[in-house]
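Heads up, the thing below is written out as structure tokens.
All protein chains but one are shown in place.
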Amino acid sequence: MLKVLFFASVKEELDCSALEIPWDESVDSLDSLQERLIRDGGPNWRLALERKNMIRAVNHDMVTGNSPLKDGDEVAFFPPVTGG
Amino acid sequence: MLKVLFFASVKEELDCSALEIPWDESVDSLDSLQERLIRDGGPNWRLALERKNMIRAVNHDMVTGNSPLKDGDEVAFFPPVTGG
Amino acid sequence: MNNLSVSVQTEDFDAACLQRELLSASHEEGAVVAFTGYVRSENIGQCVNNLLLEHYPGMTERSILAILSQAAERWPIVAASVVHRVGPLGVGDQIVWVGVSSEHREVAFSACEFVMDYLKNEAPFWKKESTAKGDRWVEARATDAERARRWSG
Partner (left out) sequence: MNNLSVSVQTEDFDAACLQRELLSASHEEGAVVAFTGYVRSENIGQCVNNLLLEHYPGMTERSILAILSQAAERWPIVAASVVHRVGPLGVGDQIVWVGVSSEHREVAFSACEFVMDYLKNEAPFWKKESTAKGDRWVEARATDAERARRWSG
């Protein structure tokens, strides 16, 4: 299973803070997971997830570009951070 | 009259924190005042006042090199500062 | 290292208290540089009424600790601490405190600024402002990314 989290404006646009995706090889990378989310969610999800400057994190680490996923991973989608 | 002040190690070496010199044209510059102090004070004063890195201030401003003096000025001799 | 500490909390903090906790029992440090971030009354020309700070629990603490560890590898700091608030905040409220102690001031200044620059770019917090024109998510400043980059190289 993959745990998928959304934060801030991404969460609001999707009206979704978290969901779980059963693990299989069709979601064994960040890009393929994102495609699955868009396929299941529709145009609204495409708009929200393909935004410029989207940040993706795997197991609490920000990731640049695509990245392999394995069963049990936690994936997060969020906009550029603005703390401090 | 000139008011002359000494601080920190300079004050201790001279065993003097302040003195007054009657104003006249023979002490119309920092260098001539210093020569007067050494003439009156002796070798111990020469040693203390001609030390490397001596800082001289006129009316609360640090001065580099010689500087004219006028009646009523306050002159100070001190080592490099170590506050903060 | 156990002289690095991170707290993410809704409660306010007392900077003097945090600074005393930072100090070593052996009085090695000659310098502490402390940064405090506040909610400003105005941002990009609009009046701010209040702020909501969201974060990514777990990743937040981990990323800040990673930043402190990098600072400790890079400079001979004695101790470093970050307290970051989350939840609803009002204008003038304290948001974040970063304290760094070291023997000499150069290290404390550099390490504290480094931690803030990285925190601004790597710690998963998001600010939502409430203004007269409605709510809006604060956008990241391009200069923040630049400032973090100048530390590499």
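Letters are used for the chains, namely A, B and C, taken in the order the chains are written, and counting of residues starts over at 1 for each.
Simple rule for what comes next: a residue touches a chain if its C-beta (ideal position, glycine included) is under 8 Å from a C-beta of that chain, and two chains touch if they have at least 3 such contacts.
Everything numeric in this text was worked out from a predicted model, so none of it was measured.
Trainee: For the chain omitted from this view, which of the shown chains does it touch?
Mentor: Every shown chain touched by the left-out chain: B, C.
Trainee: Looking at C:E29, C:E61 or C:E129, which makes contact with the chain not pictured?
Mentor: C:E29
Trainee: Looking at the full complex, which residue from B:M1, B:L47 or B:V81 touches the chain that isn't shown here?
Mentor: Of these options, the touching residue for the absent chain is B:V81.
Trainee: Across the whole complex, list the residues on chain B that are touched by the chain not included here.
Mentor: 5, 7-9, 53, 57, 60, 62, 76, 78-84
Trainee: With the missing chain put back, which residues of chain C would touch it? List them for me.
Mentor: 14-17, 19, 23, 26-42, 91-92, 103, 105-106, 108-109, 112-113, 116, 143, 147
Convention: only the chains that are shown with their structure count from here on.
Trainee: Let me check something: if the centre of a chain is the mean of its CA atoms, which chain is farthest from chain C?
Mentor: Ranked by distance of C-alpha centres from chain C, the top chain is B.
Trainee: Using Cα averages as centroids, what's the distance between chain B and chain C in whole Å?
Mentor: 48
Trainee: Which whole number of Å gives the spacing of the CA centres of chain A and chain C?
Mentor: 26
Trainee: Compute the distance, rounded to whole Å, between the mean C-alpha positions of chain A and chain B.
Mentor: Each chain reduced to its C-alpha mean, chain A and chain B end up 73 Å apart.
Trainee: Multi-chain contacts only, two chains or more: what residues does chain B have there?
Mentor: Counting only residues that touch two or more other chains, chain B contributes none.
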